[in-house]
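Structure first, then comments.
This part shows chain A:
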Amino acid sequence: MNISEIINPANLVFDKPKVMNDTPMHYCPGCSHGVVHKLISEIIEEMDIQDKTIGIAPVGCAVFAYQYLDIDWQQAAHGRAPALATAVKRLLPDRYVFTYQGDGDLASIGTAETIHACNRGENIAIIFINNGIYGMTGGQMAPTTLKGMKSSTSPNGRDIPRNGNPFNITNLLAQLEGTCYVTRQAVHTVASVRKCKKAIQKALENSMLNKGTSIVEVVSTCSSGWKMTPAESNNWMVDNMFPEYPMGDLKNI
Partner candidate 1 sequence: MTEEIIIAGFGGQGVLSMGKILAYSGLMQDQEVSWMPSYGPEQRGGTANVTVILSDERISSPVLNSYDTAIVLNQPSLDRFESKVKPGGTLIFDGNGFHKFPTRTDINVYRIDATEYAYANNAAKTMNMIILGGLLKIRPIVLVENVLKGLKKSLPERHHHLLEMNEKAIHIGMDLIKKVN
Partner candidate 2 sequence: MNTDKKQNKEEVRLMKGNEAVAHAAIRCGCDGYFGYPITPQSEIMETLMELEPWNTTGMVVLQAESETASINMVYGAAGCGKKAMTSSSSPGISLMQEGISYMAGAELPCVIVNVMRGGPGLGTIQPSQADYFQTVKGGGHGDYKMITLAPASVQEMADYTVMAFDLAFKYRTPTMVLADGVIGQMMEKVVLPPFQPRWTEEEIKQNAPWATLGKTPDRKPNIINSLRMDANDMEELNILLQSRYREIEKKEVLFEEFDCDDAEYLIVAFGISARICQKAVKLAKKEGIKAGLLRPITLYPFPIEVLKKYAEKVKGMLSVEMNAGQMVEDVRLAVNGKVPVEYFGRMGGIVPTPDEVVEALKNKLIK
């Protein structure tokens, strides 16, 4: 058997979604971003909406999201993705518009844009990667950093009187009249990946039903920032992140 016989459609057991291009990703081993990127690509391909989808990339580790998915993208200033998405969707109501944001982007510098886009009930999908740390800039404390969790700007652990409390923004967004679907997912197991994919698909579908804003929080790992192996990170996430940010739907109208 030679190589061309092996590379034969009949023998194909896995194929990369075509929306995802061949640009090597800059994400660290074990990072959740790659998995979520792939899920979005699969969904766009399966829904056949590549020509109708506009993504808004954040500032943070996913700043280069536009390099990996072959769809039209706008790269936003830090925290402003929901403002961009608001205008894009209002001017192109028949397009699928989603933002892809990290915790620093969505829950710190962009809190106002996030809350107001959700409160207006913009018909967009917000994909929120929460790994409790600023990955891109080198592991600083994020709004979602847990109590006692170490980061380069909380080297002795998050101290509540000094640093304030972990910000569970998703809980808050679920309270808003404008949101229709608020869910918290993860991508650390095969089962969770499947569930997360369904959630993202639902969020995108909702955006065409004039129901309001959908938010999919993906509780994620950051092996580099957490200074753990990918496997350790997954375990640490389950033990520490999940109690603070529990899995499941917070709102589903």
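Methods note: contacts are C-beta pairs under 8 Å (C-beta built on N, C-alpha and C of every residue); 3 or more make two chains touch, one makes a residue touch a chain; residues count from 1.
Selection rule: all candidates are chains of the complex that A comes from, given by their letters.
Because the structure is a prediction, the values reported are computed rather than measured.
By the touch rule above, chain A in this complex touches candidate 2 out of 1 or 2. Within the complex formed with candidate 2, the residues of chain A that make contact are 50-54, 56, 63, 66, 69-77, 80, 83-88, 90-92, 95, 112-113, 116.
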